[in-house]
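Report on one structure; see the data block that follows.
What follows is an incomplete set of chains from the complex, kept in their original frame.
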Amino acid sequence: MTLDLNCDLGESFGAWRMGDDLGVLPYVTSANVACGFHAGDPATMRATVAAAVTHGVAIGAHPSLPDLQGFGRREMRIGAEEAYAIVVYQVGALAAFARAAGTHLVHVKPHGALYNMAARDRTLADAIAAAVRDVDARLVLVGLAASELTSAGVRAGLRVAHEAFADRRYRADGSLAARGTPGAVIDDVDDAVAQALAIATGRPVATVDGTLLTVVADTLCVHGDRADAATFARALREGIVAAGVSVAPLGVDARA
Amino acid sequence: MTLDLNCDLGESFGAWRMGDDLGVLPYVTSANVACGFHAGDPATMRATVAAAVTHGVAIGAHPSLPDLQGFGRREMRIGAEEAYAIVVYQVGALAAFARAAGTHLVHVKPHGALYNMAARDRTLADAIAAAVRDVDARLVLVGLAASELTSAGVRAGLRVAHEAFADRRYRADGSLAARGTPGAVIDDVDDAVAQALAIATGRPVATVDGTLLTVVADTLCVHGDRADAATFARALREGIVAAGVSVAPLGVDARA
Amino acid sequence: MTLDLNCDLGESFGAWRMGDDLGVLPYVTSANVACGFHAGDPATMRATVAAAVTHGVAIGAHPSLPDLQGFGRREMRIGAEEAYAIVVYQVGALAAFARAAGTHLVHVKPHGALYNMAARDRTLADAIAAAVRDVDARLVLVGLAASELTSAGVRAGLRVAHEAFADRRYRADGSLAARGTPGAVIDDVDDAVAQALAIATGRPVATVDGTLLTVVADTLCVHGDRADAATFARALREGIVAAGVSVAPLGVDARA
């Protein structure tokens, strides 16, 4: 068994810092790099790509709704044409930094509200998948496990990666319990590692609804905005490896 | 003899329209497409690339300083690192739309204040040239004829295109007379075509300083923001062709 | 009977022009001036206020969601705190231009998606009303007639103005038929004037649902983005005045 560990990185903007990129990079296998619409100005994107290359971490685009002030977390009613265009734009911008650094993008994972909307809205999901395919059909599309977005990726002929969360609890239907509801976030690192191991080894996890749910996933999200992000990332990786699951970026063999 | 006719296109933004793109496209050979920093949101970029493809016009990026409110015309003190990063970002974004439309970028021409600053500032010019080369070394860098930018392109190993202006008058030193100074803009279409023909056939043009100047150029700028842009573009093309000079995009043979 | 005629003005941005402000100003009594979030940079705001003063037109703020690219027309999920803050900010910014021009704001009318959301969402409507009251309790709050926004204004102790539309058709429940649905927009000027006169004189109008509806209104919206905006505004005003209804800005006596 192999699992990817992905983390949102490069979410500083101009003079403002966010996250502990250098603390987390040693432990993850994929970096979702902000592309300027919710965070990540061009100079930050360049520096983040360079850091990922140094750590041998695979690089992916993390496109967002255009909402710097809301950090891409506010849902916005956009049409399919607009969604297609903003994804092409952002993936292309980051791809250029990858190319300038002598590497290439491996994956695309929508950010925040765009990720959540695409998990449940088929039209939006298809627009995003088409954008990714039209820019580079070898890219892996990362979405919430068993969501409209991963389905759209399959329809578009893309390789997809189903994403699961170690530190968030699920509802019985496989969606994430909303932040702010009791029990939605798993603060304790040991508990989060335990959920990660369950997912990694095919065992069910307890949902907030009191049921058990088996989450099948290709990649685990490592939240980089936790105060203990580096500690958490390290514990997650070491726990998973100790359980006999290997960690590797998505699609490592894709361009062989 | 062959000359390229380039025009700034795709300078609408959101609900705002600018220029007569469809009126000008039949007469030019290269489109400099705005990349979102001074004009041109993602949906506009996609539509502009599609229109250029339909008319068989070569597509290039038109990167700018980040200044939507000032339309990229206000000089801003940015460092070489920042200039490098904003050019990589914008060229990459547009390249993705070209790829999604089944084509590729041919050239890069900085916009407005970035163009003017790069014409005279060697450090900035080198940063821009490095950015273009690092994204795609086959791109043609377009700059003011015999300026720091074209020199930087040569140093970076890029093919460069020297740009001249039909409807702007020069100073004795080869720089453009500043807009707003008497005689700087040639409003009359016939006079502009006459200057274009002089440049196209190697004859000198009259400067605002009363001297004669020979401008050697690979490409002529067709201003799309003139009220009579389509008429002007047509007269320019017909006049040049009638003089026995053929028109063709830059680097047509570059990817043969 | 007295009716106000309001129009959205100052919706240019930077180098981009929109609307026919100078054509419409002679015929309206109130100007809703864009405040920078969907349109209207500071220099445009200043010029728009000056033009309104010249024409003796009352000035109001036209605050929007922060969405320049979408012209404030895309719904965005924002909380009440955020809505409060963006309204205070925009009203304050425009009020300063009014003060600098020797006058003061008379009203506030939310723009686009914010207007529509506030018409049906009580929490959002209360936040907007509180913001207006906290900046200046003498301001008149303009909202869709008989909507959550006008109710919120009353709860906040503000004078409110119920707005009706001459060139849009209503549904049986008093809401506007969505743009894009058949019959939603009244293109013909005579038909629009007829609807305006019905509203002005208390007669019912035909809804898209085939019913009759009496719309009680204090102010009529004159769309400035019609191609025939000035002609439409003139016909509207002349028709109304000919019918014996006088036109005057909102709250003319408010600061007496």
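For clarity, chains are labelled A, B and C in written order, and residue numbers in each chain start from 1.
Convention: a residue touches a chain if its C-beta (ideal position, glycine included) is under 8 Å from a C-beta of that chain, and two chains touch if they have at least 3 such contacts.
Worth saying up front: this structure is predicted, and the values here are computed from it rather than measured.
Engineer: What is the copy count for the full homomeric complex in this file, when 3 chains appear in place?
Structural biologist: 4
What we mean here is this: only the chains that are shown with their structure count from here on.
Engineer: Looking at contacts between chains, which pair has the highest count of C-beta pairs?
Structural biologist: Greatest count of contact pairs is found between chains A-B.
Engineer: Can you compute the centre-to-centre distance for chain A and chain B, using the mean CA position of each chain? Integer Å is fine.
Structural biologist: 39
Engineer: With centres defined as the mean C-alpha position, give me the chain A-chain C separation in Å.
Structural biologist: 42
Engineer: Which residue numbers or ranges of chain C touch two or more of the other chains?
Structural biologist: 69-70
Engineer: Taking the touch rule as given, give the residues of chain A at its contact with chain B in the complex, in rising order.
Structural biologist: 36, 41-43, 45-46, 81-82, 84-86, 88-97, 99-100, 131, 134-136
Engineer: Note which residues of chain A are touching chain C in the complex, please.
Structural biologist: Residue positions touching the partner: 66-67, 69-70, 74-78, 113.
Engineer: Spell out the residues on chain B that touch chain C in their complex, using ranges where they run on.
Structural biologist: Its residues touching chain C are 12-18, 39, 41, 68-71, 73.
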